[in-house]
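Working notes, beginning with the structure itself.
All protein chains but one are shown at their positions in the complex.
For clarity, chains are labelled A and B in written order, and residue numbers in each chain start from 1.
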Amino acid sequence: MDLFISQALNGFVYGVLLFLLAAGLSLIFGLMGVVNLAHGSFFMLGAFVGLSIAKATGSFWWAVLLAPIPVALAAVVIEVVFMRQLYRRGRLDQVLLTFGFSFVFTDLVETVWGKDNFNIPEPAALENSIELLGGFYPSYRLALLGFGLVAALVLWIIIDRTRAGAMVRAAVDDSSTAMGIGLNVPLLLTTTFAAGAALAALAGVVAGPILGVYSGIDVEVLIPAFIVIVVGGMGSLKGAFVGSLVIGIADTLGKAYLPEMAMFLIYLAMILILLVRPAGLFGQVQTR
Amino acid sequence: MTKTWKPSRRALLSGVGASAAMSFDASLARVFAQGAGTIKVGVLNTFSKTPGIFGETALRGIEVYLDEHGGKIADRKVELIREDDEFNPQVALQKLRKLVDSDKVHVVLGPLGSHIATAMAGYMKQAGTPWLITGAGASALTKLRIPNMYRATLSNWQVAHPMGTWSATHDVKDVVLIGSDFLAGHEVMDAFKETFTKGGGKVTKEIYPPIGTNDFSAYLSDIGASKTTAVYGFLVGSEAGRFVKQFQQFGLKGKVKLLGFQPLLDSDTFPLQGTSAVGGMSTSIYCETLDTPENKRFVELYAKKSKEFPGIMTESAYTAVRIVDDAAKAVGGKIEDVAAFCEAVGKTNIVAPRGPVTFDPDTHQAIQNVYVREVIEQDGKIVNKVIDVVPKVGDMPANKA
Partner (left out) sequence: MTVAPAEIGPTRVRGRLSAVWEYAALAGAIAWPVFASQYSSGLLTEIYIFAIAAMSLDLLMGYGGLVSFGHAAFFGLGAYTTVIGAMKFGLDPWISVVLGVILSAVISFAVGAMCVRMTGVVFFMLTLAFAQLFFSVAMKWRWITGGSDGIGGMLRPSIAGLSLGDPAVMYFVGLAAFVLSLVLLRLVINSQFGHALVGLRENEVRMRALGYPVTLIKLVAFTIAGLFAGFAGALYALYNGFVSPDSLSFGLSGTFLLMVVLGGAGSLMGPANGAGVFLLMKQIISSHTEHWLSIVGIVFICCVMFFRGGIHGLIERLRPGAGS
C-alpha cells in the first residue's frame, strides 16, 4: 500500500476519535461558555465502563451501546446538581468545578479498576486485517473510520437540520433572546452537556482497542481536544470536524517524520491561531 | 495602611495543623512497626501506567520467595513496603525519600526504569541503604561504583550487544530500530548498533516513540514502506504488548523479522500479544522454559500465584530476595551492619532459576548468561525457547576502566 495512503488512513482514524471528543467539547463551550475540564474524564469513564461491559457480556457491541449511558447520567447529575447553582456566579466557577470533578473521576477509576494499562479487545469480526491496495490494514481501524464519518454526518444532521439542533444553535448564538422566545435553556444546557459526555464516552470505548484504557488517558486526550477546538473554532461543529482531521494527520505525520519538532510546531500553530485569529477556522468571535 | 508584614492567623493554624498531622503520622508508623526484629524491605517499582504489569509481576516474584521461606529473611519477619514510582523519576524520588527517611527500610529493591535508577543514584549513595536493582538496566550506572548498590539483574548493554552480534551472523542484513524514548531505549539501541554494524549489518532507521505510546500505526506504516528485513525493538509493558500485536495487524509479521530486547517478548506481555509474538526472537538473562532443576522448581512455585509463566521481572525480583536472604544469613541476620551485609552480597555465587549468578567485584553488576530465545507455541501456550547461549556475560568494558 502506498505510504501516503496508509499514513492518511492512520491520521484520519485518530482524527475521527478526536472528533467524537472535540465535538462534545466544542458544543458545550459554544452553548455554556464553559471549557469542560472533565471532558477527558468522560472519555476515560466511557472506556472503563465499556471495558467492564465487554468483559461481562463478551460482546464489544454491547459495550459501545451501553457505556455512554451511565456517563451521560453522571453528566446530568453534575449539571443539574452542581453547575446550575453556579450559573449566576459566572463561567470560571463552572470550569473550576469540572476541574475538581476530574480528580474525583480519576480516583474513581483507579479505585474500581486499578492503575494498570488495560485493553478492550476488538470485536471478533474485526480482529484481522484486510488486504487493501497491495498492503494490509487492520479492519477495526477501517470500521472505526467509517463509524466516525457516519457519526459526524448524524451529528451534523441533528444540529443543522432538526428542530432540536436549531434550538441549540439559537441558544449558542444568543441565549437571552433564546430564552425570550420561550426556549427552555436550562434543559438545553443539561441535554447538551449530557450529549457531549455521551459522545466522549463513546469515543473512549471505540478508542479502547487502539489507545488502551488507563487512568491518565483523560489528560492525554484532553489536550489534543483543546488543540482541535482552538484550530477548528470553539463552538463550531464543522470546526471540530475539520480541526480533528487536520490535527489527526499532523500528529501522525509528525510522529513518523518530524519526531523532534512535531509537538512543538503544533503548539506553535495553536498559539499563532489564538493570537491572530482566536475564533479559529470556523468559530464565532465570542461576544461574552 | 502600613507597609509592614501583614500577618494572618492562618499561618499559625496551618503550622500547628502540620506539626500535629506529622507527629501523628510518625507515631502511627511506630505503632505499626513490628519491633526490632522485623526487616523492612522497600519495593520501589512501577505499578501503574504502561509498565505497570512489570511491577506487579516483580512483586509476585518477591512474594513467591517469601512464601517459600515462611515470610522470613534470615529468620526475621519481613515487612514489605511497596511504593509506585509511576515510571516518573520525580515521583520516584519522593517515594524513595519516604521509604528511606520515613519508613527507614533496611534494603531497597527496584526500580524498573533505567531513568529512575539514574535519578536515584545520588540519593542512594548519600543514604547508604543497601540497594538491589531488580529491573533497571542503565548501562552506565555501575560505573558510578556506589558501594551499597548491587545490580541483581541485567544491564542494558549486557543483553543488547550480544543480539547485535548474533543477528549479524544469522542472516540479518538490515534493521530498523525502535526503542522507547528514554534512557534505556537509547542505551539498548546504542549497544545493539555497535555490534551489529561491526558484524556488517546496516541500520536503516531509528525510531524513538515517547513513553506511553499506545498507537504505533504511524511507525508501522513507515516501517512497512521502508522495505526493511528486520526490526529490533525495545518497549516496556503494555507498549510492548500493543506494538507486537499491531505489528501483525499491519501485515508485517512473517514479512519482517521481529527481534527484541527482552521485555518486548516476555511472559508478561504474551497475554496481550497472543500468537502475534510467535517467531519473534530476543535476548534475555532468563528464559521460562530453561531445562534446569532450579528453574523448573521456580516455575512450579510461581504457578501457585499465576497461570502465566514467570517473566524476566519476576525472576529478577525473586533472585534478588534470595541474594538478600543468603547475605543476611551470612552476617548472622544483622542486616543493619550495612558494610558487612553489602560485602556478603558481593560474594554471591549461586545458581538461580536463570543460571549462575555472581557479581563483578568492581562494578557490582551481576555476571550471568545471556540467552537467545525464540517465541514458540507449545502445548497451547506461548513461550520463549532458548536457541543459543552466551555464557557468563559481564559488565560493559567502559565501566570497568
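Heads up, the rule we're going with is that a contact is a pair of C-beta atoms (placed from the backbone, for glycine too) under 8 Å apart; a residue touches a chain by one contact, two chains touch by 3 or more.
Just so you know, these numbers come straight off a predicted model, no measurement behind them.
Colleague: Pick out which of A:Pro70, A:Gly165 or A:Pro259 touches the chain that's been left out of the picture.
Modeller: From the options A:Pro70, A:Gly165 or A:Pro259, the contact with the absent chain belongs to A:Pro259.
Colleague: Just name the one of A:Leu3, A:Val76, A:Leu108 or A:Leu126 that touches the chain not displayed here.
Modeller: Missing-chain contact among the listed residues: A:Leu108.
Colleague: Of A:Leu96, A:Val150, A:Ala166 or A:Leu187, which residue touches the hidden chain?
Modeller: A:Leu96
Colleague: Given the full complex, what residues of chain A touch the hidden partner chain?
Modeller: 29, 33-35, 82, 85-86, 89-93, 95-97, 99-104, 106-108, 110-111, 219, 223, 226, 230, 234, 259-261, 263-264, 267-268, 270-271, 274-275, 278, 286, 288
Colleague: Could you list which residues of chain B touch the chain missing from the display?
Modeller: Touch with the absent chain occurs at residues 1, 3-19, 21-23, 25-26, 28, 88-91, 93, 97-98, 101-102, 115, 118-119, 121-123, 126, 181-183, 210-211.
Heads up, the rule we're going with is that only the chains that are shown with their structure count from here on.
Colleague: From the C-alpha centre of chain A to that of chain B, how far is it in Å?
Modeller: About 36 Å, centre to centre.
Colleague: Looking at the complex, which residues from chain B come into contact with chain A?
Modeller: 47-50, 52-53, 56, 84, 207-209, 212, 214-215, 217-219, 221-222, 224-225, 237-238, 241-242, 246, 249-251, 272
Colleague: Note which residues of chain A are touching chain B in the complex, please.
Modeller: For this pair, the touching residues of chain A are 1, 3, 6-7, 10-11, 13-14, 115-117, 119, 128-129, 135-138, 141, 210-212, 214-216, 220, 252-253, 255-257, 259.
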